[in-house]
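Rest of the complex left out; these chains stay put.
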Amino acid sequence: MRWEGIFKGTDARLQIKRNLYLRRMPGNSFGTYFRITTFGESHGPAIGVVIDGCPPGISLTEALIDEALARRRPGQSRITTQRKEPDTCEFLSGVMEGKSTGTPLAILIRNSDQRSKDYDHLADTYRPSHADFTYQEKYGIRDHRGGGRSSARETAARVAAGAVAMAVLKTEGIHVQAYVSAVGDIVLDASYQDLDLSRTDENIIRCPDQETAERMISLVNAVRKEGDTIGGVITCVASGVPSGLGEPVFDKLHADLGKAMLSINAAKGFEIGSGFHGAGMRGSTHNDIFENRDGKIVTRTNHSGGIQGGISNGMDIYFRTAFKPVATILRPQETVNSAGQKVSVEGKGRHDPCVLPRAVPIVEAMTAMVLADHLLLQRINRK
Amino acid sequence: MRWEGIFKGTDARLQIKRNLYLRRMPGNSFGTYFRITTFGESHGPAIGVVIDGCPPGISLTEALIDEALARRRPGQSRITTQRKEPDTCEFLSGVMEGKSTGTPLAILIRNSDQRSKDYDHLADTYRPSHADFTYQEKYGIRDHRGGGRSSARETAARVAAGAVAMAVLKTEGIHVQAYVSAVGDIVLDASYQDLDLSRTDENIIRCPDQETAERMISLVNAVRKEGDTIGGVITCVASGVPSGLGEPVFDKLHADLGKAMLSINAAKGFEIGSGFHGAGMRGSTHNDIFENRDGKIVTRTNHSGGIQGGISNGMDIYFRTAFKPVATILRPQETVNSAGQKVSVEGKGRHDPCVLPRAVPIVEAMTAMVLADHLLLQRINRK
C-alpha cells in the first residue's frame, strides 16, 4: 500500500483515520459538451483528467500538454514555490497518430516529490483562511498532507485539459491570452489593447509591461522575505471569438466564464468589460455604439466586454479575476486546533508568496474550456 | 392564433418572420437538485417555472409568491418603469393544502399589458448594448417586441421559484437579504453589519441607510429626467448558512453564486468577501484568524465572505454584484440597422432609469436557489 505509514500516532488519530472522509466528494466534472472529469490527490500516485466530447481531428501531442504544464509548474522561478513537480503527461486514450479521435481523451500525470512530513505538524490545526476547517466540518476530517482535492495540484489536470481546448479553439481562429495586471497595490494602468501580450512570458511575473513587471517582482520578493504573501488580479483576453456563443437565460457566456474563474483556488472576484467600474456609469456613456467598419458591424467602445445579453458579439472578450493572497504564510499566526484550543501555527515548507504568475495558465485553461463548450453547444443549436 | 397581426408590413419582414429563430434556445434550467426550468416570452400568453426536486412539507401559498413578485414588479414606484404587470401566480401542481408535496411544482404567471407597438420602430435597428445584434447573429432574427427570452420579464419566473427556495431555507434557519449599496457614484460606505437590513424596503431604492437612500433616489430622478440611466451595486448577505455547503473542486459555493448573479440581466461583476479589494492585501492581514467563541469556532474577521476552499464555514456569506446602466435611454443615439446603415435610435415607452431596486429580489431569489441546491446536495454526500 503506497500511502502506508503516513498516519502514525495516538489512538485518537487512528480513530480519525478510520473515519477518513465521511462524505462523498462528487462534482469533479466541468463543462457539458467538452466535458472534463479530473481525478487525483496531491499525495496519491497520480492525477489526471478525462475529456468526454473532444472533437476529432485536433492535432495533439504529449509535448504540447507538457509545455502547458510547465507554465503552471512549481519551481519555475525564484518567486514561486521551490517544490519540484516535473510534470509530464501520458495520453491513455483518445489520441492516435497525433490527432484526437473523438473518443474519451484520458491524460495521466504521475505525482512525485511528496514531502508529507512538511505538513505533519498541521494535522490538528486549522490554518487561517485554509480549507482545513471547512473540510473538517464537511467531511469529518481533512487531508492535511497538501489538501487532497482542495490542493492547487488539481489545477494541473485543468491545465492539461485546457491545452486540448486551446487546440480546439485554434482551429476556429480563437486565441486566449491572460496576464498579471495587478500585484498588491501595483496596478498595470493600461488597456490590454495598448500592451504587447506576446511579451507576457518574458518575465517571471507574467506581466506584459516589463517596467511594471519589475516592480511587481520586487514587491513579491520583498513580501516573500517577510514570510508574507500577496494577492493580485489577472486579466484575460479572448480574441477571434465568433458572435453568437452563449445562451440568453441562465447559461450566459460571461456567467459560465465567471463560474470557471471563481472555481480556481484563491479567486474572490470576477468582472467582465466595464465590470464594477461600469456600475458607476450612465447609459449614455456606457452604451457601446454600433458602427459599420468596412462591412463588418462592430462597436465603437467595448464596455460590454464582447458579450451582450449573454451572447458574444464578435468583439474581444476580456475580463478580470481577483486573487486573494495565499493563505500559508511563513510567520506565526494565532488559530485554534480541532479541540477548539488556542494554538499558534507557522507555515513551513515550500509555498508561493504570490499565486499570480502560476495562475495565468489556469485562467487561460478554464477560459478555453468554457469557449470550447459553447462552440460545441452552438453547433447543436443549428436548425 | 393569439399573436396574429403582430408582424405586419413588407415582404422582407414576412421573410424574416418565416425564418423566425433559426436556432434552438436550450439552457432554461438552473440548479441540479433544486432544479428550475423557466418558460415564456414577454409577449406570449404566459411565463412560468417548473421546480423539480422541491423538498416536501414546505409551507407555500400563492399569496407568498405574489408578495415576492410584487417586489420585482414594474410600476411599483416613481423611479421604476411605469409599465404595469400586476403579476399573480397560479400553482399548477406540487402544492396541496398549503404544503409542497415533493412532486414537480409548476407556477404559472399570465402576461398582460403588452404594448408591442412601443417596440415596432425598433424592428430593424440594433439598439446599443442591447441583445438585438447578438440575437440576430445567433438566431437569425430577434424578437424585437420586448426581447423574448432575453426580456427581464423572464426574471419574474426566477423570483417565483426563489420564493419557494427561500421557504426551504427558512426551515433550516437560513436568511437571505440583499440591498442596494451603490447607485452611480453614490456608494453606501458601511459594512452590512452596521446596517439595519430590515429597513431595506422602507424606501423605493431599497437601501437600508435612509439618508443614502434619499441621495440615491434624487440621483435616479435626475438621471431619469435627462432620459438617461445609471448602474449600481447590490450587496447580498446570507446568514445562518451551516458550515459544509459547497464542493471543493468545480462547484465551489461562491463559484455557483457567481454564475447565478452573472446570469441576471445587466450584471457585469461579482465579488465575494474581500473581493477585488482583497487582491491588494497581504496574507498576514487578509487571513481570517480562527477563534473559539463560547465553544463555537468562528473567524475574527470575515474577508473570506463565509466561504473557504469553496465550502461555507458558518460565518455570514456576503457578496456584491455590479449592474451596468440600463441600455435603453430616452435620447437619440447613433447606431446601425440590420443592413449596416447608420441610423439614429431613441428609446420610447416605459423603461427603468435604474434597474437596481427591482433587481434586489432577483439577487435574493438566485441566491436562495443556489443555497437550496447545495443544501440538498449536502444530504446525498452523507455516508
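Which chain is which? They are A and B, in the order written, and residues in each are numbered from 1.
The definition used in the following text is that a residue touches a chain if its C-beta (ideal position, glycine included) is under 8 Å from a C-beta of that chain, and two chains touch if they have at least 3 such contacts.
Just so you know, these numbers come straight off a predicted model, no measurement behind them.
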| field | Number of identical chains forming the whole complex, with 2 shown | value | 4
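As a working rule, only the chains that are shown with their structure count from here on.
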| Interchain centroid distance [CA atoms averaged], chain A/chain B, Å | 27
| Where on chain B is chain A touching in the complex? | 22-30, 38, 126, 128-131, 133-135, 137-138, 149-150, 154, 182, 184-185, 223, 228-233, 243-244, 246-252, 254-256, 258-263, 265, 268-276, 278-284, 286-292, 295, 297, 299, 303-305, 307-314, 320, 322-329, 331, 333-336, 340-342, 377-378, 380-383
